[in-house]
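Below you'll find the structure I mean.
Missing here: one protein chain of the complex. Every other protein chain is in place.
For clarity, chains are labelled A and B in written order, and residue numbers in each chain start from 1.
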Amino acid sequence: MTALDRVTGYRPQQRHLPMLATLSLLVGAYVYGASQYTAFGSGQVVFNLFINYSWLLVVAVGMTFVILTGGIDLSVGSVVALSTVLSAELLGERGWPAPVVIVVVLAVGLLLGTGMGALIHYFEIQPFIATLVGLFFARGLCLTISTEAPSIDNAFFTTVAQTQVPLPGDSHVSISVLIALAVVGLAAYLLHHTRFGRTVYAVGGSESSAVLMGLKVARTKVSVYALSGFCSALGGLLLVFYKLSGDPLSAIGTELDAIAAVVIGGTILSGGSGYVLGTVLGVLVLGMIQTLIDFDGTLSSWWTKIVIGGLLFAFIVLQRVIARR
Amino acid sequence: MTKHRLFWPVAALLALLLVDLVAKPSFFKIELRDGHLYGSLIDILRLGAPLILVGIGMTLVVATRGIDLSVGSVVAISGALACLHLSGLPDQDAVGGTVAAIGMALGLCLALGAWNGFLVSVLGIQPIIATLILMVAGRGIAQLITDGQIITITSAPFRALGSGYLFLLPVSILIAMAVFVLSTLLVRKSALGLLLEAVGGNPEAGRLSGLRSGRLTWLVYVFAGLCAGVAGLMIAANTPGADANHAGLWIELDAILALTIGGTKLTGGRFSLGGTVIGALLIQTLTTTVYTLGIPDTATLLVKALVVLLVCLVQSPVFRARVRRRRRPPVSPAEPARAVEVSA
Partner (left out) sequence: MTDPRAILEMTGIRKEFPGVVALDGVDFRMFPGEVHALMGENGAGKSTLIKTLTGVHGIDAGTIVLGGEPVAFAGPSQAQRAGVSTVYQEVNLLPNLSVAENIFIGREPRRFGRIDWKATRRRAEVLLEGLDLHLDVSAELGTQSIAVRQMVAIARALDVSARVLVLDEPTSSLDAGEVERLLKVVRTLRDEGMAVLFVSHFIDQVFAVADRMTVLRNGKLVGEYRTEDITPVDLVTKMIGKELEALEDIEEATHRHSGGEVFLQADGLTRKGAIAPFSLEIRSGEVVGLAGLLGSGRTELARLLFGADHADGGTLRVDGKPVSMRTPRNGMEHRVAYCSEDRKTEGLVEELTVRENIVLALQAARGWTRPLSRRRQDELAARYIDALDIRPAAPEALVRDLSGGNQQKVLLARWLITEPRLLILDEPTRGIDIGAKTEIQRLVATLSDDGVAVLFISAELEEVLRLSHRVVVLRDREVVAQRDNEALTADEIMAVIAEGSPA
């Protein structure tokens, strides 16, 4: 950086460009919405985005770790569903206390993730196949446990679900939002301020270099899948708080939403470059598109998918253009 | 014999059939009724046909080190467009209109395949991301075509694609087998198979040998689109109607599993269309077996995950090496301890 650059002020680093593009897109969509519909302008629309998508945010954060190492996790949607079903089963049928259920659900997610990570690292099964097996396995477990979608009336869960955290300006968020934001903060801290996080980037940058530099590659690779499993389980719990039911057919296709959010947030699928903050923006963009379409009322929901597909295309081309320079 | 590439897939298929035979001998009963063959085995063939088709297209894509995640969406689009056209016909049983509907649907699928091929071979986008775009957007497009409704159809000639019979056998499996035979002839009698394997096996060596890999890559994505299109018609004909939400859901994953089981590696190179067909039949047999054995059909996915995991592990060189090492009698007391530590 020359002195001149410092005087003229902020010049975005190239690696921040995709994220800035997403941010401008998000702001643009919001401004457009606010200009079209008066109700859109209220801050609560933004907070609702967080309320509705806090569970997806947590899942996408886990996915970000995996993708940063250059891997992929297809199992997240099924693990989310498994968590909801497991919660409903243990709370309702078995009558276990809420804290125990929460611990069990998170432990199951962690265990599944670790298992897939071990298959990938120690048996050299491709991430795509290993997590595909995980996808079928977890969804299969869901259906084995229950084919119905019982509602949950556990006192603790309903309290958490219904508590509104007031914010200035007559707005409010849910406890899930706070949990999701804490996860985001923790993830950002892990990625940027710990050796584990930096090794995640290193593995994605060049696995062979990372090995030659003496980094703990094996442990890191298994850990990211474990972390993704854990985040999916936590995301599942947040979904339970949101819907208060355990549905074995919920969260189908979540893996695609999570991958799309991560890519739209500027993380490169081949690994090594991206930010959790980008993922947050990616999830918000997905939510914003859905909200706009809802507000319009005449547009059908499938436009969401088409627009997301178009956005994916635009961002991938953008990334390539940046990478080529 | 275990060296043969199709040994493990075939063994797994036979083992599964053996389970059926022991558990329920009537599984193998095939009856002649109304000039058609009936029975569980026939069902497996009939219901497995779309997966076989998609698997064949996917196998060629994977041979070039690619992957096509969009086939499920293409299945939905194909069915949606054909049904939309059919439902608008004054006489759905008219052969001309049916052929037009099929032609339109397949034409669109060719175009969608070409789009994927363009992204991969011209723009140079990683196949998994390139096809993710159409996977996500495609379902939206299918819903756009059907306007979010389930379009039911009555066209008899069209329905024959999914549930009709010809020469005692289901039309769908005849079509799938025809595609299998034709594509096998195409890749093995022309030089296509060899060139695809060279592109996927060692891209740089291929380039230096004068291969035009861009064109070949494009071609396989177009072919995968076409195969998915035909599968989509079959699924729609069997329904009968277009369900943009559920038609072809997860079929790309099943297809990838089928070819993995069949011994084609996701890293490209050598491929086996026969292996994919066996893999697809294995997956379909698994579903039918679970149903036949009276295991609640909800367990299908669980059983599928475990069987696939087993087949993948058996085919993983690292896993085999570890099993062999453990079986070997310890040379010294320190030896087994170290082996455990390494694999832990």
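Criterion: a contact is a pair of C-beta atoms (placed from the backbone, for glycine too) under 8 Å apart; a residue touches a chain by one contact, two chains touch by 3 or more.
Given the structure is predicted, the values throughout are model-derived calculations rather than measurements.
Novice: Where the complex has a chain not shown, which of B:Leu14, B:Leu32, B:Leu182 or B:Ala205 is the residue touching it?
Specialist: Touching the chain that is not displayed is residue B:Ala205.
Novice: One chain is left out of this view; which of B:Ala105, B:Leu134 or B:Leu216 touches it in the full complex?
Specialist: From the options B:Ala105, B:Leu134 or B:Leu216, the contact with the absent chain belongs to B:Leu216.
Novice: Which of these, A:Gly272, A:Gly287 or A:Gly309, touches the one chain of the complex that we don't see?
Specialist: Of the listed residues, the one touching the omitted chain is A:Gly272.
Novice: Counting contacts across the full complex, list the positions on chain A that touch the omitted chain.
Specialist: The missing chain touches chain A at positions 1, 13-15, 189, 192-195, 198-199, 201-202, 204-206, 208-216, 272-273.
Novice: Pick out the residues on chain B that sit against the missing chain.
Specialist: Answer for chain B: residues 189-192, 194-195, 197-198, 201-202, 204-212, 216, 269-270 touch the chain left out.
Just so it is clear, only the chains that are shown with their structure count from here on.
Novice: Could you grab the centroid distance between chain A and chain B? Build each centroid from C-alpha atoms only and quote it in angstrom.
Specialist: 30
Novice: Per the contact definition, I'd like the list of chain A residues that touch chain B in the complex.
Specialist: 72, 74, 119, 122-126, 128-130, 132-137, 139-141, 143-144, 147, 248, 252, 256, 259-260, 263, 269-270, 300-310, 312-313, 316-317, 320
Novice: Over in the complex, which chain B residues touch chain A? Could you list them?
Specialist: 67, 123-126, 128-130, 132-144, 147-148, 244, 249, 253, 256-257, 260, 266-267, 296, 298-306, 308-309, 312-313, 316-319, 343
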